[in-house]
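Our next item is chain A:
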Amino acid sequence: MKVLDVTSISVKYGNIQALWDISFSVKKGQLVALIGANGAGKTTTLKAICGLAPLASGRIEHNGGVISGWPVHKVVDQGITLVPEGRQLFPKMTVEENLLVGAYLKRAHGKRAQTLKQVYSIFPRLEERRNQTAETLSGGEQQMVAIGRALMQDPDVIMFDEPSLGLAPLMVREVFNVIQELHRQGLTIFLVEQNVHQTLKVTDYCYVMENGRIVGEGTGKELEADQTIREAYLGL
Partner candidate 1 sequence: QEARNYFKVGVITELSGDLATGGNITKRGYDLWAQEVNAKGGIVIKGKKYPVKLVYADAQSNPAAGAAAAERLITQENVDFILGPYSSGVTLAVAPVVDKYKVPMITGSAESPLIWTNKFYYTFGTIPPINFTGAASIKTLTELKPAPKTIAIIGSNDAFSKATAEAYKAAAEAARLKVVKFSIVPSGQDMTPLLSAIRGMKPDVVAFGGHDEEHVKMVKALRQIGYTPKALLMHCGITEKAFIDAVGKDSEQIFGTTCWTSTANTKSKILWPTAAAYSAASRKAFNNPGDYTQGGCSAAGIAFQVALQKIGATPGMSESMRAKLIKALEEVDVQTFYGRVKFATSGQYYHANIGLTPLTVQIQNSKIMTVGPKASLEAPAQYPMKDWKSR
Partner candidate 2 sequence: MELLPQALADGILLGGIYITIAIAFSLTYGVMHVIDFAVGEWIMFGAFTGFYLNKWTGLDPFIFLPVIFIMYFVIGYLVQPVIHRVLSGTKGNPFLMGLVFTFGLAIMFRGIALTVFGFYSSSIPSMFSEGSFTFDNYGISVTIPTVRLVGLVYALLITAALHFLLKKTNFGLGVRALAQHKEAAGLMGVNSKRTGSYVYGIYVGISAMTGVLLGCILSIGAQMGNEYTIFAFFVVVLAGMGYLAGVPWAAMLLGMVQSIFMIYFNPSHTLLAVFAILYVILLISPRGLFGRGV
């Protein structure tokens, strides 16, 4: 069953067209990745799904219902969650407040005490720092808060935009571990990454993007085997 179904969407920033007619889908419980060069349009794709970038054309469906054209808060209310590029925490709020904002919506509000506990059990580090303001955390800790905050939303699909960016190797591994763990627990995950090696290892399925178009797809293994894709897009 398709949790996310994207049909020939285009996005423009003023005169610049960032996405050209792209289509793809994510099935329930899958970990799907989107990779590609810088400026290929990966972030734009995620934003388009969330309603942060208006569509010039095309359609996006979630569990069979159309969500394109919706404002971001409504999309999020459907259980679609984005862990944005650059973390985007609330800098003056404490770690715990940041997490609680995650449970702002009704769908998550009721069980927030319970989810909070879960998040803390995944990231014990955050429990230690619960009363520290977000801006004073190290990069890796901030990334944990961002992920934790997304989990607080009780998501159906969780989308990551370069979660390993700027993290130390140890942290990168930890983040990937968490993603895989979430995957194991049955969450649907859509991952945008530059860390191609590691990404291809963990995904069920993968799309390759270039200049605003999808130029290749397949399972991790297939892509790693495909010589043209290796050379042209993965720099392997």
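Regarding candidate selection, all candidates are chains of the complex that A comes from, given by their letters.
Here is the rule we go by: a contact is a pair of C-beta atoms (placed from the backbone, for glycine too) under 8 Å apart; a residue touches a chain by one contact, two chains touch by 3 or more; residues count from 1.
Since we're looking at a predicted model, the values are computed, not measured.
Colleague: Which one of these touches chain A in the complex: 1 or 2?
Modeller: Selected candidate, touching chain A: 2.
Colleague: Using the touch rule from the top, collect the residues of chain A that touch candidate 2 in their complex.
Modeller: By the definition above, chain A touches candidate 2 via 50, 52, 71-73, 76-77, 81-82, 84, 88-93, 97, 100-102, 104-105, 109, 149, 153.
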